[in-house]
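Note that one protein chain of the assembly has been removed; the remaining protein chains are unaltered in position.
Right, chain A next:
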Amino acid sequence: MMNAQLPQETCIIVGASHGGVNLAFALRKEGYTGRIQLIDTDKRVPYHRPPLSKKHLISDEPAGQLLKPLQAYEKADIDLQLGVTVIDVDPSEKTVTLDDGSSHVYTQLVLATGAQPIIPPISGVASAAHLYTLRTANDAQAIAQAFNTCQQKRVVVIGGGYVGLEAAASLRQCGAQVTVLERESRLLARVTAPDMSDYFYRLHQENRVAVFNAKNVSEIQTHNNENLVICSDGSQYPADIIVVGVGVHVNTHLAEKAGLKIDNGIAVDANNQTSDDSIYAIGDCCAQFNTHYQRWLRLESVQNALEQAKVVAAVICAKPPKVNAIPWFWSDQYAVKLQMVGLSQGYDKVVVRHECDNPQSFSVWYFNGDELLSVDAVNHAKAYVLGTKFITQRQRVNISKLQDSSLALSSDLVVQV
């Protein structure tokens, strides 16, 4: 029986990926004593997503490196409900309805609903054979299975963003014949400077992946399980497998049902609280004002989901949240390790720094006037680490010293004020 003076709180978390899972555990760490229901449509025990396009496509390991072992949920008294979908929310009654017909009351509701890959409305896309997006462990497994069963290993990747390029690298390393078709005039156009686009273009070319920019796929013809990917300029590429990586739609349908404010994602404040006091949103699905960059951002990254999970856990437990406003990302392609910190949008100057003692390493530094906005570091953790410190502390970097690769990369590059 519930004690009237000590009502049992319930936190319902919708979405059990990086954000949702870490929130559940962070709540316990912060001392939350109520019920925690962690719900996801995906039947699999929650797993790491980044390796899906990287090592899981090429290793024999089954897709799905677990975020936490299954016993850990039980031990932390987290009620993990997998394979069920939250289909409705009633914010006035504070209830959610699941597709199994059950209804649950919450004290706090956290939407960690993520996003889903876009399938572009290309003619013939619905009837294409072995066409996959890549976001879930099921997707990765399906691609690996198709790869193992197809006689010919011709893969066309539609979209030259990180997911597409990582999938291209992984499948190439398995021996596939890979073609990447990018709609923009360069790879990673939305997120990096032309120098980085050129570098990744060359990297894939050197690994004998055919990369084509400015290719707008207009039609897919499929006969006997063989696809022909046709571009608007008339070029054609045969494909046994097609991987689509052209961005995501944010999952906002529950937020819409709850009548929450939505603007390029579920709008949240610094505490990740939505326009409803009892509902929070974290991860890819939410948009938040970034205090460092002074603008609204919706980030798609593991780190962002984890940081926001910690913030919400602290807020729910009435503790001061620790906020880190500097985003970071990573990508692994072939033997290349790319680490990125900060956001480059709005840059007006780029410094590309090569290292004399290591030809495999370089870094790209993005500035707006004097202000360092972001750093892309290729095989260069030192540049990444220093960039993180400079950006976080808003330190001014001596640009001419930075450009001089005879000077070591160190905190001596900071302009003393």
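Here is the rule we go by: contacts are C-beta pairs under 8 Å (C-beta built on N, C-alpha and C of every residue); 3 or more make two chains touch, one makes a residue touch a chain; residues count from 1.
The working rule: contacts and distances are computed from a predicted model.
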item	value
Chain excluded from display, named as in UniProt, from "Ferredoxin", "Carbon-monoxide dehydrogenase large subunit", "Cupin domain-containing protein" or "Iron complex transport system substrate-binding protein"	"Ferredoxin"
Sole residue of A:35, A:337 or A:396 that reaches the chain not shown, by the stated touch rule	A:337
Contact partner of the left-out chain, one of A:43, A:75, A:295 or A:319	A:75
Of A:302, A:343, A:375 or A:402, the residue in touch with the unshown chain	A:302
Given A:51, A:245 or A:327, the one touching the chain that is not displayed	A:51
Residues of chain A (touch criterion as defined above) contacting the omitted chain	29, 48, 50-51, 65, 68-69, 72, 75-76, 302-303, 306, 330, 332, 337, 339, 379, 381-382, 384-385, 388
